[in-house]
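The structure under discussion appears below in the form of structure tokens.
Excluded from the complex is one protein chain; the other protein chains are retained at their positions.
By written order: A and B. Residues from 1 in each chain.
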Amino acid sequence: MTGTPLLALDLFVNGLIIGLFYALMAVGLTMIFGILKIVNFAHGEFYMIGAYTYTLISLGLGVSPWLALPVAAASGALLGWATERWLMRPLYTGYGSWGLMKDEYAVVVTFGLSLLLINLVDKVVGPYPVRGPALSDVTRVALGPFMLSGQKLITAGVAIVLLIGLALFIKRSLWGRQVQAVAQNRLGASIAGIDTARATSIIFMASGVLAALAGALLAPIINPAPDVGIFPAVKSYVIVVIGGMGSIPGSIVAALALGVLESFGAVYLSYDYRDTFGLVLLILVLLFRPQGLFGERAREV
Amino acid sequence: MTTPRHPNFLASKLAQEMRLALVVLAVLALVPVAVSSPYWLGVLIVSMYFAMLSMGWNLLAGYTGQFSLAPAAFAMLGGYTTALLAWHWKVPLWIGLPMALVVPGLIGLVLGRIVLRLSGPYVALTTLSFAEIVRLVIYNSIDFTRGDQGLNVPALIDSRVGNYYLFVGALTVITVGVFLLLRAPTGRFLLAIRDDEIGAASRGIDVVRAKTVAFFISCAICGIAGGLYGTFAQLVSPELGLIAQTGIVIAMVVIGGMGTLVGPLIGAVLVYVASELLRDAGNVQMIVFALLVIVFARFFREGLWGLARQAIARRRSATRTAASGV
Partner (left out) sequence: MALLEIRAVAKRFGGLRAVDGVDVDVAEGELLGLIGPNGSGKTTLLNVLSGHMVADAGQVRLDGRSVLGLGPTALTRLGVLRMFQLTRVFNRVSAFDNLIVCGLALGLDQGRAEQRALDLLGELKLTHVMHLDGGQLSGGQKKLLEFGTCFMVPPRIALLDEPFAAVHPTMKETMATFIRRRSADGQTFILVSHDMPVVVELCPRAVCMNAGKVLADGPTQRVLNDAAVIEAYLGEDAQAAEAEHGRA
């Protein structure tokens, strides 16, 4: 059980599971980038709100964590909807007339939202971490040669279901196709009669749901605190850039790869610096293939 | 020929903002005459630390359009430069403090080169990643930096009032320096790059050089601010580089007025002093500021200073109409 190949396999599986959570976060971020070409710097706070909603509903009302899960999803959807409605909609209904450029506005306003949510939670709930309830008490499940905790197994399962569900939604449903159309060409889509505002709203809600559920599923491990979202958010920025901004499959692959890289790196390179691997990778990618991220770097004139 | 004047011409705008900045600095310099409370002097010293960071960040974000999310990280780098030199090698402050200017400046130069070809959100993402790497490395290199315990830094000046004037002096030098830079051709090149990089290159502006200069100066300003803060607090810790600290800087600049010379100055002092007052009123300061950031970004790009400027212009035109008389 302690042989090196088995350890490596164990690290690999654990890395993949972590990668699944990164994917839940990164996919939402990349979808928002795909449709608005902006980065949501409050994405980590969607995750934080999800983790808190799940924990507080479940502990406060004494209901089963399984019932708290959909409530957390709803909180993410609501937050996504509100963000789009009040902060993002001006971006595509004539921001040109303001002094701030689109990118600047998006960075400032989402960063401001992030500050607001962190400090609101800090004030209302308190700065101390809360212990999130587990979905399963089973501490060890044998899955072939691997020993995994029940919580990890369940959450990994839910994450996979969510990602597949999202893929089906985007590919198959009418709304999903409209979203794709808007991401490719907002003007064209609106001429074709698609409600672009609604498509954007759907994306923000979906993104909020995924992030909030990631937070809820991880609540027993991370113990929600107001600033708990910062780190997963930074990870998903890295993933989204490496995976090619706006590409959903790209970010899923990058998320899984980062999870595995960190899992191995923590053992074979350095445990203390495990969180820096992704960041270094990001800077290397930007250094050596900046044009790879933009597709072909055209000088538009 | 006489130079034409209009409040919207850059030269007039800058001169007006510089006059106001000098007034703010003069008021700051006079405060110790009226206020002797070490607590409030301390509050103002920290607010001046933030004013320096805001000035540095605004040079990049407000004037060059490079949305760095690393000002706090550069302050931390500056603080640790001085602290590590003093801690490990007993380097005196008169060498250690200038190094807090040089080392972060050079690191900023390299970072500027990395993000040179990137635009918009990529700059923000890269600098954010850089900020987190630096903080994590300092946090985890316990043998070298003592991790989250932080490092003790020798004091440059012992008295509170002495430190106060040190900060007033440094802030004045930085403000005048940024003013001179903005008044020089380079300042206008930065604005051109902010508005349209391809257009700027097509008019003969050396975009690479101008951006690199902006990164170097901005990061050097943040670095020396961190170095000075270290000698004042006599401690540096990885907390100096938290993203939340960058958030405070952004809040100050957006509230004061982005892309203006005096905005960051007003913003930093007002926000920090107000936050001390609000702390007593139930710790709601950051909530208020975060809301203000969103509201200002949405409705008043030029922040408080922009609002004041509009008011001044309105009153001027009113008096002019009155003077021309019916």
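In the analysis below, contacts are C-beta pairs under 8 Å (C-beta built on N, C-alpha and C of every residue); 3 or more make two chains touch, one makes a residue touch a chain.
Just so it is clear, the model here is predicted, and its values are computed rather than measured.
Undergrad: Check each of B:A29, B:L109 or B:A201 against the chain that is not shown and name the one that touches it.
TA: Only one of B:A29, B:L109 or B:A201 touches the chain omitted from view, namely B:A201.
Undergrad: Which of these touches the unseen chain: B:L10, B:V110 or B:A318?
TA: Answering carefully, the residue with contact to the hidden chain is B:L10.
Undergrad: Could you tell which one of B:L22, B:V35, B:L191 or B:L235 touches the chain left off the display?
TA: B:L191
Undergrad: For chain B, enumerate the residues touching the unshown chain of the complex.
TA: So the residues of chain B touching the unseen chain are 1, 3-4, 6-10, 185, 188-189, 191-192, 194-196, 198-207, 259.
We adopt the following convention: only the chains that are shown with their structure count from here on.
Undergrad: Could you grab the centroid distance between chain A and chain B? Build each centroid from C-alpha atoms only and quote it in angstrom.
TA: Averaging C-alpha atoms per chain gives centres 31 Å apart.
Undergrad: For a test of understanding, state which residues of chain B touch chain A in their complex under the given definition.
TA: For this pair, the touching residues of chain B are 61, 65, 67, 69, 114-115, 117-122, 124-126, 128-130, 132-133, 136-137, 140, 198, 243-244, 247, 250-251, 254, 258, 283-284, 286-287, 289-291, 293-294, 297-298, 301-302.
Undergrad: Considering the complex alone, what residue numbers of chain A touch chain B?
TA: Residues in contact with chain B: 33, 37-39, 41, 87, 90, 98-109, 111-116, 118-120, 122-123, 227, 230, 234, 237-238, 241, 245, 272-273, 275-276, 279-280, 282-283, 286-287, 290-291, 293, 297, 299-301.
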